[in-house]
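So, subunit A:
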Amino acid sequence: MSILYFFLYLLLVTVIGLLYMGVARKVTAHIQNRYGPPIYQPILDVLKLFGKRHTVTHGVMHSLGPVIAYTGIASTLLFLPLGNHTPLLHFKGDLFVVLYLLVVGPLGMALGAGESSNPNATIAMARALSLMLGYEIIFFMATLPVFYHYHTASIYKVIQAQGVFPHWGAIIFPISFLAALFALQGMMGEKPFEIAIAPHEIASGPMVEYGGKYLGLLQLWHAVGIIVETGLLVDIFFGPQNIIWFFIGTFIVFYVVILVNAVMPRFRIEQAVRFYWGIPLLLAILGILQVYIWR
Partner candidate 1 sequence: MKLFNFSQSRSLWMMHFCTGCGAMEMPPTMTSRFDMERFGIIPMATPRQSDLLLITGYLTIKTLKRVVRAYEQMPTPRYVLGFGSCTINGGMYWDSYNVIKKLELYIPVDIYINGCMPRPEAIIDAFLKLREMIAKGEANAWKKYIENYEWYKKNQSEVFDVEKWSIKNEK
Partner candidate 2 sequence: MVSPILVIALTLFLAFSIPLLHMLSKKLPPFVPPLATLINLWILITNIKHVGEGAMLITTAGLKPPIAINLAIDKFSLLFAILIQVIGFLLSIYYLSQERKDMRFYMLFLLNILGASGIVMTGDLFNSFVFLEILEISSFGLVASGKDKKALEGGFKYMMIGAIGSSLYLLGIIVLYLSTGTLNMAHIAKLMPSIPDSVKLFSSILFLIGIGVEVELFPLNAWAPDAYQGAMDEISTQLSSIISKTGIYLAARIFLTIYGGLYATNIIFYLAITTFIVAELAALMQKNVKRMLAYSSVGQMGLLMLILSVFAKRGDVFVLTTAILLALNHAFGKGLLFLSLGSLTGNTRNYDIEDLKGAGRANPVLGFLFATGVLSIIGMPIFFGFWSKISLLISIMKANLMYLLALLLLVFLVELYYYANVIVNLFKGEGKKYRIGVIPVSVMLLFALSLIVFGLWPHPVFKIAQNAAASLMERSMYISSILGGM
């Protein structure tokens, strides 16, 4: 029963994630004065990708890469409470489990992309990992005050501890929230931190050798990733929400991200890393100081 519940849950989140991607394309199109594709377009894309007859693989790891990536993000999802709604596993691991599971996805993709002996893919992975050096630490430092304040590392307890509207993390810790938003932009690989994908420069980076079902799995990974990453932010900063409001919250966060994405050019990789170590880092440190002073 619970396994069935898992699958449905996963399916739901995946579909919602795909819809978010559709919305992103639609919104971007509107900003560019176009109609854009229908919102369900990513679902069609994924279906199409899975429908491809023959696809090229470069070896075992190349095939398993997307599989591992999806595994990683799906496992993360199962440890992440969606607002008040809790998956079965949320009490079996806390923030650090989620943070480390989040890395499994990129690692899987990195391994897969690496095996394709295409330098574009590897360069992209080198960039993606370097970018991680920028945003991960900011994200971590931005979330720390909240966990520290409520004296728990369990995400669920943090959600519950925040209470209703004026007691949200985002309002108590506005500086940290801002830093987390900066980090989220890089975490989701959107412009101006899109250097790892950079279709015009390194031919969509890690995905350069992926087609067909592999790319399909990667799309699913991306879809769940959107929910997990924005959901993490919503959980930590927006207090207890029921599932509807939770998705609305994630959507709002996501909307901000795509708005920024739509109007921004791209940083070079070292610029991106240096950027993160400038203002966002300062904000994150200020956030930590705030909680120190406050306690």
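Candidate selection criterion: all candidates are chains of the complex that A comes from, given by their letters.
By our rule, a residue touches a chain if its C-beta (ideal position, glycine included) is under 8 Å from a C-beta of that chain, and two chains touch if they have at least 3 such contacts; residues count from 1.
Computed from a predicted model, the values in this text were never measured in an experiment.
Engineer: Just give the number of the candidate touching subunit A here, out of 1 or 2, all from the same complex.
Structural biologist: Per the touch definition, subunit A is in contact with 1.
Engineer: So in the complex, which bits of subunit A are touching candidate 1?
Structural biologist: It comes out as residues 25, 29, 32-38, 41, 43-45, 47-48, 50-56, 199-200, 203-204, 207-212, 215.
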